[in-house]
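Pasting a structure below so you can have a look.
Every protein chain of the complex appears in place save one, which is left out.
What follows is chain A.
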Amino acid sequence: MRHRAWAFSLALFCLLSLRTGAREFERSRRTERISGSAGDVLEDDPVGRLKVFVYELPSKYNKKILQKDPRCLTHMFAAEIFMHRFLMSSPVRTLNPDEADWFYTPVYTTCDLTPNGLPLPFKSPRMMRSAIQLISSNWPYWNRTEGADHFFIVPHDFGACFHYQEEKAIERGILPLLQRATLVQTFGQRNHVCLKDNSITIPPYAPPQKMQAHLIPPDIPRSIFVYFRGLFYDVGNDPEGGYYARGARASVWENFKDNPLFDISTEHPTTYYEDMQRAIFCLCPLGWAPWSPRLVEAVIFGCIPVIIADDIVLPFADAIPWEEIGVFVAEKDVPSLDTILTSIPAEVILRKQRLLANPSMKQAMLFPQPAQPGDAFHQVLNGLARKLPHDEIIYLKPGQLKLNWTAGPVGDLKPW
């Protein structure tokens, strides 16, 4: 009698747990956690794991530049400004430099804009150099390590190479004074001069409110197979084709312009964001530089990014498993892009969409104002925290200097 009662209650308990388990399974099918160490890392909290000291630079390095041109707050290089603002009011900031693990120099090098809104990098090396001279003369912390525990935000096309043409940027190389510092940049390409081993790649800035304002209900069926809007030929700078995007964008156009599955054109529709939400694949080919805000937009709108850029290093590559989320196509395989995309099994596509639907994934790509947990600011701090503790070797003994202050093109040595 007693056994029967126990068995009955046990059976009832099992049944109830199964039912609730099934319901939770049902809910979790909508999004999928990026399992394993990579996914958990996205939700880490950097507060308490590191301390950052922000140098007080005269306002000619930051505020005055921004006042001269407030467009810097909305273009895709705005991360440097927002990172400064975030750090000023963040709990990881410390006012005591002796207990700081990392040092941040707020210098806006990407804010000298043409009338069209494109940043000119010609004064940036001098500006950076002048800022470093200032911090090395007013505080002892630069000379202590020659910048090995300092980080700089350089979101320009080719990072700290400070040029928009790749050949020129490669020639210049990374600014010699930044050889030992950690660079936080949007550019990332393997085995490239302008990417150091210890750099942190971040996504380009995309305005979060603007994208939120264009969200459409998720039950609208995705009826576009492949979507892309942008230039295929840069007629102004590369009229014959072949330079721009290493010919990859032109190849996409020539091969697929009459393919009904590919919705590609150079128009600027007002429904650009809404159309991305109705597409299954969004092409993210390289342009003059391999990175583009399209990646951020694709992740936010749940469209699987098709990345056509050889050897690219994607943002937060150590925290986000891009292989599982996006599709990588080699530039030489662009003519068979339709075969590649249609031969992906449907289950793989659904899984990628579930991973993209994960809110922590979307949050990690954004720079919201004010900062929210799990966003790109926190991912940068997480990345910096993962590099701690510093090696003892970075602390230089007096008299041991590694940086060459006179290296670089002659034009860089002029004071700013």
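One rule holds for everything that comes next: a residue touches a chain if its C-beta (ideal position, glycine included) is under 8 Å from a C-beta of that chain, and two chains touch if they have at least 3 such contacts; residues count from 1.
Please note the rule applied: contacts and distances are computed from a predicted model.
Set against the options "Phosphatidate cytidylyltransferase", "Achalasia, adrenocortical insufficiency, alacrimia", "Glycosyltransferases" or "Large ribosomal subunit protein bL19m", the UniProt name belonging to the omitted chain is "Glycosyltransferases". Although one chain is not drawn, the whole complex shows that of A:70, A:217, A:398 or A:415 it is A:217 that touches it. Touching the missing chain, out of A:246, A:294 or A:362, is residue A:246. When the missing chain is restored to the complex, the residue among A:48, A:70 or A:409 that touches it is A:409. Screening A:62, A:353 or A:382 for touch with the missing chain picks out A:353.
Which of A:130, A:255 or A:369 touches the hidden chain is settled by the complete complex: it is A:255.
The chain not shown here touches chain A at positions 29-30, 114, 116, 118, 120, 122, 163-168, 170-171, 173, 189-193, 217-219, 221-223, 225, 233, 236-243, 246-247, 250-251, 254-256, 258-261, 280, 310-311, 331-332, 334-336, 338-339, 341-344, 346, 349-350, 353, 409-411.
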